Every structure is written in C-alpha cells, then in structure tokens.
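For this depiction, one protein chain was excluded, whereas all remaining protein chains were kept in their positions.
Chains: A and B, in written order; residue numbering restarts at 1 for each.
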Amino acid sequence: MDVTLSYAAWLSQQATDDNTLTALFDDASSVLFSKQDHETHLVGTATEAKEPDVD
Amino acid sequence: MTDFAIHTAPFSVLVANHSNKLTAALAELYPAELITRPNPQLIYDFCLQVQRKWAGWGRPFHVSSGDQHFRMTDSAQLVPVFEWGVNWCVASYQHQFLAIHAAVLERDGKALIMPAPPGSGKSTLCAVLMQEGWRLLSDEMCLVDLVSGAIVPYVRPVSLKNQSLTLLQSWYPQAQIRQITAGTTKGTVGYMLPSKHSWAGMQQTATAAWVIFPQYNAAQQQLTLSKVSQADAFMHLANNSFNYAVLAEQGFISLSRLTEQIDAYRLEYACIEQALSELNKLC
Partner (left out) sequence: MLSSQLLAFFASPAEFVQQATPQQWTTFLQQARQQGLTARFYYVLQTKQLLDQVPLQVKLHGESGARYAQKQQHSLYAELQQLESLFAVADYPCLLLKGAAYRTQALAVSFGRLFSDIDILVPAAQLRHVRDRLFFYGFREAQMTDYDRDYYLNWSHQNPPLQHYQRGTVIDLHHHIYPTASARTIDITPLFTYAVNVPGSAFKVPASAHLFIHAAVHLFYQEETHKLTKDVIDLNDLLLEVQHQKQLDFMLEQAARMSVQSAVINACWILSKLFKNGAAQAALHSFALPRHQPLVCNLLLTMLQGQPARAWFARQLWFVRGHSLKMRWQVLVYHSLAKPASGMQRWLRRWLPGHKS
C-alpha cells in the first residue's frame, strides 16, 4: 500500500477499482483475495485464513 | 558476563548473557564457528538479553529483547527458553520472508514442506527424514523469499518433545540428541543436532515441490495418503503462516506462486517405517 495514499484517496479507490485478486491453479481449484478487507477465500466456500498462535 | 553472537543464516543474534551454563549448553548445540564473541564490525539482526535478576521467585533468569520481556526461567530450563526466545524474535519482527510454521527438508534441490499443528508428528517425521539423509532447512519455520519464491533455510537444532525423544533414541541410537530438559511448559524437550550437510548447506535455498500435511494416528490400521487440492493446500498454508495476514497482497501473491509449484497430500499414519517408505516413493 502506498504510504502517501490518504484515507480520502483510498475511499475513492475502493469505490472504483477492481478489488479482488484471483489465483487459479492447475487442478482448477482457486482462491480469492479481497484488497478491501484483506480476507482470503476458497472459491465456493467461506473459509477464512487466520494466523497461528506464535510461541 | 559472557556475551556472544550466533551466526545462523539468515538471521544473526547478539546475546547479552549472564549465564555460563547457557554458553556451555549452546556450544553443544551449534557448530563452534557459528558461536563467536561479539564482533563490533558486524551488524546483528536481533539482540537478546539473558539477565540474572533478584526478583523472580526461583526463576532468576529473564530472557528479553530490549524492553520486550519474553520469559523468566530457572537455570534448568534456560536452554529451551532461550531457543524459544530466538524463535519469538524472528516470528515477531521479520516480514522479509513469508514465514510458515512448518518443517522443511530438501533432496535434489527440491523442498518438502510439512506444516502441522503440535501433536501431528511433524517434528518426529522431520527428524527421521534428516536421519535418512534429507537435508534439513528448518524444523519450525519455512521461509519463502518474497522476491524469488525460493525456500530459504533457517537451520537450528531440531526441537523434540516427550515421546518423540524416546522414539528417535530407540530408532537411531547414534543420533546426537543433546540438552534434554524435563518439566518445561511443553513437557520434556531435547535437541537433535542437524546433520553435517544440513549445517553446510545453511545458505543453500531450495525449490518448493511437495507439501505434506502429516497426521499421526495410533489407531490407523493402514497408512493413507490422499491428494489435497491446491486451493485447500493454499488455505492450510495461510492458516499456518506467522505473517500471511501482515503481508496481505504480497503474501497472497507469494503463496499463490508457491502453491503453483507443489503437489499436496494428507498423510495419516501410525507406523513411521510405512510413512518413510511412502514418502520415499512419492518424492
């Protein structure tokens, strides 16, 4: 994310830009990443990625 | 004061140390050339303090990094607490690599990644594979270079716990297991020394080729090895990552690239020999 990006500029980007990244794999499975809320989803389900506990 | 530095790649640690016991113990765990007196001509990545303080109720040693306190411990548990302290520094502060909580080993330049929660038998399997000639990159932390996508080694002594220690000793009586400490928060902990060629290759990267999700299950009659879809593997790797969430878009891109390179399997086993022979066939 650009450090010079103000909140106002970010808000207008959210309204206009395509905010989803897709990874399509060889076995035809795929995952999505939302640039808006930074959540990762398996295509077809609603599983969300979480970080493990760090010791 | 016996200050020292540990020169493991890719991170070096400068230790302000008040314990002679720790110095002697680490000399058993790391090759002599990797532990030196602090060299003012080098920049150290992390600094840890092992201080002896009066306050502590029988746990006089304080392990900390600057004003970030990690843990207090008695002298008997200082070695595991110190090793965890180093892990804690790296896991908390480095976002130079995508870091996945996983064991990594290499053969013919190809890396086998085993992410798994405690109790899955990951460390046991990792130690066995190393004894069988695989090169160890890490038993805890799979580091993925964000630029090149290469798997970067972080060679350290292999941490083994409880039953795993006894099993390894019985299977490989010649294996060098040192500094066995009972009664830690994780039970009995000991360290298996990395093989010579693992230490020698501590700066040699590998290409991700396989991801195995191991699950030890004593009740399992027959070993099962089932293919995992790449998308599922991606999600499991993300869930097991220390900093996937921090790296956001970059994490997604990096993990997508890694996932494209690998075949992923779930391995449920009861017998280590079966697991080993299956992995030898597969990889």
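Criterion: a residue touches a chain if its C-beta (ideal position, glycine included) is under 8 Å from a C-beta of that chain, and two chains touch if they have at least 3 such contacts.
Predicted model, so just to flag it, every value in this text is computed and none were measured.
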Can you list where chain A touches the absent chain?
1, 3-12, 14, 36-38
Given the full complex, what residues of chain B touch the hidden partner chain?
14, 40-45, 47, 65-68, 93-96, 245-248, 250
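Rule of thumb we're sticking to: only the chains that are shown with their structure count from here on.
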Flag every residue of chain B that touches chain A in the complex, lowest number first.
84, 87-88, 91-92, 101, 117, 229-232, 234-235, 238-245, 248-249, 252-253, 256, 259-260
Complex contacts: residues of chain A adjacent to chain B:
1, 21, 23, 25-27, 29-31, 33, 35, 38, 40, 42-43, 47, 49-52, 54-55
